[in-house]
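A single protein chain has been omitted; all remaining protein chains appear in their positions.
Moving on to chain A:
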Amino acid sequence: MAVETKWTFDSETVKQWAEKQEEPSWLVNKRLDALAQAEHLPLPDPDKTSLKRWKFTSFEKIDAEEPATQSFSDLPQEVSRLAGEESEVQNLIVQRDGKIAYHKVEQELEDNGVIFTDIATAVREHSDLVEKYFMSDAVRTNEHQLTALHTALMNGGVFIYVPKNVELQTPIQTIFWQDDVKTGLFNHVLMVTEANSRLTYLENYVSFTEEEANVNVVTEVYGGQGSEVKYGAIDNLESGVTSYVVRRASLAKDARIEWALGQLNEGHTISENTTYLMGDGSYGDTKTVHVGRGKQTQNFTSDVVAYGKRTEGYILTHGVMKDNATSIFNGINKIEKGGTNSHSEQTGRVLMLSSRARGDANPILLIDEDDVTAGHAASVGKIDPIQMFYMKSRGLSQTEAERLIIHGFLEPVVGALPIEAVKTRLAEVIERKVY
């Protein structure tokens, strides 16, 4: 097959590919429009990180091979272990380069009218629903080149729809696995929780090769009135992967979301997480951990923006920096005019394990309303030598003591993950990244 290069993704190629997948015309048109915009839109401009030399478009194709089978036992062990034992798997979609490699749902989902399907199927079978939300509000196509490319080339992801009053007991899990480095992964998670519904969701992004590759991720959560979402994620893409990740939620009245994000990619990463507290009484809680190592540069932004009255927004960020890594941590709590009686708090802490690493914590409060309460704390520091002395005096080596201190430091987020097996998994990833 001929090697395609970036700008061979002309409108004709994209159109043919989309039509081959039997996409509805609204999506084909939206893609073509986005592709045209991508050519002149600038790259995003994250605070304090220059993206000039980042390669977001080094992929050659967007249409990967279908996996030969969809059985759990045919998944590579390094992928299947992320989900645990097959007998324990409840609701799971595994995608390899955007194509379904395994799909299982519990009866509970069907009984309650819950939709949990890959995005390609969703656009065919639930076209109206997807059209209503996809790249429309929480994340928009025209923000910059990478969001436009996302709309144009989206080739993986899932759609989750929880109807009104449904409180799902079993969690929904996904594993997005990039196997073919030549295929760019444009992965979209679209989640709609209707009024008073409840959902626990966990996702893994993984790859296992250090070759150059691209991943572009957009999550949109639309939380209906009084709905509650627990959203856990572990990003663990390999060192060659340059990734752009944005996860946003838009919440109606009294809706809640709790994010627990393990941001543990090995390569250059821009990652943004935003909660829009649109409705009165809505609640957003963001907990994130990061580990930077090697020569990677990462930029993390956590935003909570309050429009509604009596909202609550919390951000907790803990980062560990090693080697020559650079990370910028921007935490932004914004309360718009009219967000009276809202409360916001953020804490950012960075633990420096190397004098050659760089870690900046930038807490920002933007308050346009008087009648609110807000607080923030930020610190960047090394391991306290007296604490180290204490731990070593019990026989722990320097390495073991550091290991415990780091685990303890990251525990507030690891502990917040909603499933025990996933906590263990996150602890393992951290372990591997730190030592």
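The definition used in the following text is that a contact is a pair of C-beta atoms (placed from the backbone, for glycine too) under 8 Å apart; a residue touches a chain by one contact, two chains touch by 3 or more; residues count from 1.
Keep this in mind: contacts and distances are computed from a predicted model.
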Looking at UniProt, which of "Multisubunit sodium/proton antiporter MrpD subunit", "Tungstate transport system permease protein", "Iron-regulated ABC transporter ATPase subunit SufC" or "Electron transfer flavoprotein subunit beta" names the chain that isn't shown? "Iron-regulated ABC transporter ATPase subunit SufC"
From the list A:Ile62, A:Val217 or A:Met391, pick the residue that touches the absent chain. A:Met391
Have a look at A:Glu86, A:Glu411 or A:Glu428 and name the one touching the chain we're not showing. A:Glu411
For chain A, which residues lie in contact with the unshown chain of the complex? 384-398, 400-401, 404-405, 407-412
